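All protein chains but one are shown in place.
Here is chain A:
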């Protein structure tokens, strides 16, 4: 009746795991209780969960990312604590549990923090930046969100029911095969990855079509804001790279359960590793390019000038996009692919440094030539520029020097160096920068600065020692060690992660303080940073339709140009009906049914899997033959909404004046 699911699936094996499970269960019950107590279920369902509004979907993506960030950081704290104190005695975590935490930390950070953060910022900002009223495919956007949510839920539920994979986030066979991982851990990993991959592809298609087809009249490609450009590049990479991860994960599942021979033997293992990194390397750029886009927006806005070298920046982003598809093998030089193959990839990989340096120079010159305001988004940007250089240089070392540092903590330090300053700081900058756009009030500065300093100090303390340990020869992923020389560095790294925990706490405090002081922080929230691009032309928070009159664009930084021309106080004399997508519960039903299906497949509860499969079919079907044009917002209502705004910029006039 319940397949492989028995009472033994509960985490009785360790007190620490039991505590984790209880935290998850109590957290979930607590949220349900609070919403019930406030009586907000109906509101939540009709205004948020079934919404097809791109801004609300984006906000939900970011909330998911922030919740999962807390889980990922707690995992990191547990890993660092174990390594700092597991000298000779065993530390506090048994090896099996340590490996689960190791795997879930990386899986969560990659798939359920970084991806939703990126897609959430796309969803909130991109349509407004290109002067569009909505995304091309509102339902696909919602489906992408809910598939990602159900993937994240699978990872969270694995804390309570069964266990998570111990094969690390890369799930290389044979360790991820049936012989070495007979329990459901790897299956949880496979299904979480599959669901979120499908969600990401849907989102990638949605944003690519939106950018290509829905730009405001007059906005040519070379007038798009940099963030939109990087979203375009990242969407292309998502569409091309994610199929490879789907194939890798699906075939791994077949090997485990049908006994196929895809990844058996050394050839087979190499096939898996290639498939994984054909996705994995572009994925790094799917995460980093949007951050570069955010840095570009932030640098231009807070330096008060047009970006230096806009075209060079665009070409660099495009070059990085192309190169990122042909360098995947540098993730496994040491595996022995032969001299010629290694030589090709060994030459291609350092080439990425060229466009990267161009971008750094462009940002630095923009800052140098402008008048800089050191607000929180700018601090994160500057922190990125300084620390990212270290990450870039160490990447260069990987490409050119002998393999002694491969597979050591040097590598751990290197990719955290790229993904924390390179990606996460960018998302934080974007979060601080666009928060007033989404909610109508700024985030409080003081706690933002404190959070920034904790993050950057914590990052340096946590990862610089790992570079040194790598040179000293410490392998990655050790759950304990018997080398006394390593321990002082590991204790410093432990101190670093404590700073990062403070950074997360301060970000949480910042939200609380900002909500408390939202009246004072709301001042000038329509355009709090004196922005340059079109998203600052909408109200904050924007009306459902973003723009009452669709803007005409004649160059880059159209909002800045418009402000300089001083044509802001014109009111659009006549308003018109606007058709917007309505609501749909199909997206959340699709996510829920996918979760049921995946959970049933993991535990081999076949009747439940059949029910889940039918549910997926029904959810998709209900949407497929829905020929609705959407909701019509009458002109009178548009006028009422617009007259409530202090300033109603008649953007449509610009083409004529």
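Worth a mention:
Simple rule for what comes next: a residue touches a chain if its C-beta (ideal position, glycine included) is under 8 Å from a C-beta of that chain, and two chains touch if they have at least 3 such contacts; residues count from 1.
Criterion: contacts and distances are computed from a predicted model.
UniProt records the chain missing from this view under the protein name "Cytochrome bo(3) ubiquinol oxidase subunit 3", selected from "D-alanyl carrier protein", "Cytochrome bo(3) ubiquinol oxidase subunit 3", "NADH-quinone oxidoreductase subunit C/D" or "Bifunctional ligase/repressor BirA".
One of A:8, A:517 or A:577 touches the chain omitted from the figure, and that residue is A:577. Across A:213, A:311 or A:373, the single residue that touches the chain missing here is A:213.
Contact with the chain not shown here comes from a single listed residue; of A:67, A:246, A:326 or A:365, that residue is A:246. The omitted chain makes contact with chain A at the following residues, 136-137, 140, 201, 205-206, 208-209, 212-214, 217, 239-240, 242-244, 246-247, 251, 254, 258-262, 264-265, 267-268, 271, 275, 278, 549-550, 552, 572-577, 579, 621, 624-625, 627, 629, 652-653, 655-657.
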